[in-house]
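The structure appears right after this line, and notes come after that.
A single protein chain has been omitted from the complex, and every remaining protein chain is retained in its original position.
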Amino acid sequence: MTDRNRRGTAVDQQQADLRHDEVQAGTQTGLDEPDVDVTDARQNSLWSDAWGELKRNPLFWIGSLLALGFVVMALFPSLFARGADPRDCSLANSQGKPSAEHWFGFDQQGCDYLANVVYGARNSLIIGLLAVAVVLVMGILVGAVAGFFGGGVDSLLSRITDIFYALPLVLGALVVLRSGTLGRGVVAVAIALAAFGWMTAMRLVRSQVIAVKSSDYVAAARAMGASNGRILVRHILPNAVAPVLVYTTITIGVLIAAEATLTYLGVGLQRPAISWGLQIDAGQNLLRVSPHLVLFPSLALTLTVMAFVMLGDALRDALDPRQRA
Amino acid sequence: MGRYVARRLLLTIPVLIGASFLIFALVYALPGDPIRALGGDRPLSPAVQAELREEFNLNDPFVIQYVKYLGDLVQGDFGTDFRGREVLDTIEQRLPVTVRLTVVAIAIEAVIGIIAGVLAGIRRNGFLDNLVLVSSTIIVSIPILVLAFVAQFVFGLQFGWFPIAGIGDGWYSYLLPGMVLAAGSLAYVARLTRTSVAENLRGDYVRTARAKGLPKRTVIVRHTLRNSLIPVVTFIGADIGTLMGGAIVTESVFNLPGLGRAVYDAIRAQEGAVVVGIVTLFVFFFIFFNLVVDVLYAVLDPRIRYD
Partner (left out) sequence: MRLSKRSAVLVATGLSGAMVLSACGGGDDDGGTGAAGGDGGSFSVYIGEPENPLVPGNTNETEGGQIVDSLFTRLVQYDVETNEAVFTGVAESIESEDQQTWTVNLKEGWTFHDGTPVTAQSFVDAWNYTAYSPNAQGNSYFFSNIAGYDQLQAPTDDAGNVTGEPAATEMSGLRVIDDRTFEVELTSPYAQWPTTTGYTAFAPLPEAFFEDPEGFGEQPIGNGPFQAEEALVPGQGITLTRYDDYAGETEGNADSVEYRIYTEQNTAYTDLQAGNVDIVDQLPPEVIASAEGEFGDRYLETAQGDITSLGFPTYDQRFADPNVRKAFSMAIDRQAISDAIFNGTRTPATSYISPVVDGFREDACQVCELNAEEANRLLDEAGFDRSQPVDLWFNAGAGHDAWMEAIGNQIRENLGVDYNLQGNLDFSEYLPLQDAQGMTGPFRSGWIMDYPVAENFLGPLYSTAAIPPAGSNVTFYSNPEFDQAIAEGNSAESNDAAIEAYQNAEDILLEDFPAAPLFYRLNQGAHSENVDNVIIDAFGRVRVADVQVVG
């Protein structure tokens, strides 16, 4: 195999990876090279164009409003609980139906369900946001290093990523949580989900970094004596974030929903913590007699996930000029 | 092309070994004493517990256990679970169930997803487009276990359209679980197709074709679809591997004796050999289908050439 051939293969491989990642992340659809436009002016205009686009998109507004609503609910749950204490329970009220007094009825322990659903927002949102933050950090760190340094470092990191990629998310999280080294709290669930969910972000960043790296702009900066770190942080990363950002917005929703599945599999949060996953799991056993126990937390979960998916969609449309009519 | 495929196949070896090592390490790191758990509230006699630990190498340090496992593996011995069943037998018996479920799910996801996506993409922001957008967003957002139980209760019992559980009715048994399993990805395929079709419809070649006076239907079917399907195929290919490993909930609710359920039980029982065997198989399928997609890619798009 000649040298030239090897490089050709590597580039093809990289392009193939990129296609997967972008398609999976839903950031791009075509075969075109990633949009790389590295001058500050053009970069600014990308973002301001995007904002102009966003403003006109009803999806963006609905999504933001919903997300904001749930964030406020997570921060100040007592505002929404109609004066009820989620832990004030009496078995006499067990599985009470919704009424004018108690809009969401009571759960099996006889606790006010509206208060419980409202207080559940906090844990669910923390899990989603924390997990996504870890995904971002891991993805950017590993992706940037692999893409920037290339060669052996890239090969090694990419193979490690492949290994994680191929392990099903739920299975991986299941094993990590059962190992108990992280405990079983909100942080543990978030980290377990992130540990097997950062790979797409890594590949997205890596591909973008590789594309930007070879641009004239970076070559110029390098010629001016800028250090590796400076080039990476100041010049390359800012250009690589757009697709990752879109990806993470959509992923928040997926991760929040995954908490419910983990709870069902017996490794999610633990009572008496309050979360939508716990409520759905407990209610699922009572689906036939008290469907409201599944309905309300599912509704809250669905609306939250929808909010972030809509935000992500709107962001994608705005950041991808080819989508504009 | 041949050289490219060979190279990719070679690359799977370190990934497979790495994945099996990672899983083995994770299972090894699980705390607790699986042999003590076998007895439940009434412990097995101490001598019996000692014999079982000996048999499954549980007293050895991690690296020794792994090396012993690999050594057996090279000789074609995948090990056994605690009840003495060969892991290979378990795989042989359960793989067909998982494969059928995946095939049905992928078929549903592809057919319905692409049709919905094309209809939505032809008229962006029309009624159908919004319908697809809203319904797919909702479906993506519902936790799969809620979807599974509700679907089983409503379509299986109330309406009686589908078998409720088990695999006694052949392929028909897989239809409802397949739909539940496909739901999330289906929404995704629909949106992907929609964007892709919409974008391609604006391409110059479509304008040219329309200018030549070709009917819209012909343009869409002959020209647009083929190009638009490329990203969709990529996604579906990658999704095969994901679905195979991600069907634990669906298999449990619909009582399908597949691999997902087996690996879940094995994790709970800390049967290392079973977990590693099955998960490594999942990893292999994942890598394999990604390779298939890349090859398909070249077939669909003449601009791509490997090597």
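Just so it is clear, A and B label the chains in written order, and each chain counts residues from 1 on its own.
Going forward, contacts are C-beta pairs under 8 Å (C-beta built on N, C-alpha and C of every residue); 3 or more make two chains touch, one makes a residue touch a chain.
No experiment lies behind these values; they were computed from the predicted model shown.
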Chain not shown: contacting residue from B:3, B:36, B:207 or B:226 = B:36
Which subunit A residues touch the hidden chain?
-> 89, 91-92, 94-95, 108-110, 178, 180, 183-184, 264-266, 270-272, 281-282, 285-289
So which bits of subunit B touch the chain we can't see?
-> 30-34, 36-55, 59, 83-85, 90, 93-94, 97, 149, 152-153, 156-157, 160, 163-168, 251-255, 257-258, 261-262, 264-265, 268, 270
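Throughout what follows, only the chains that are shown with their structure count from here on.
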Between subunit A and subunit B, what's the gap in Å when you average each chain's C-alpha atoms?
-> 20
Which subunit A residues qualify as touching subunit B in the complex?
-> 5, 8-9, 12, 16, 19-20, 23-24, 26, 29-31, 159-160, 162-172, 174-176, 178-181, 253, 257, 260-261, 264-266, 277, 280-281, 284, 287-288, 294, 298, 301-306, 309-310, 322-323, 325
In the complex with subunit A, residue positions of subunit B that touch it = 4, 7, 11, 14-15, 18-19, 22-23, 26-27, 29-31, 124, 137-138, 140-146, 149-150, 153, 188, 191-192, 195-196, 199, 202, 230-231, 234-235, 238, 241-242, 245-246, 248-249, 263-264, 267-268, 275, 279, 282-283, 286-287, 290, 293-294, 297, 301, 303-304, 306-307
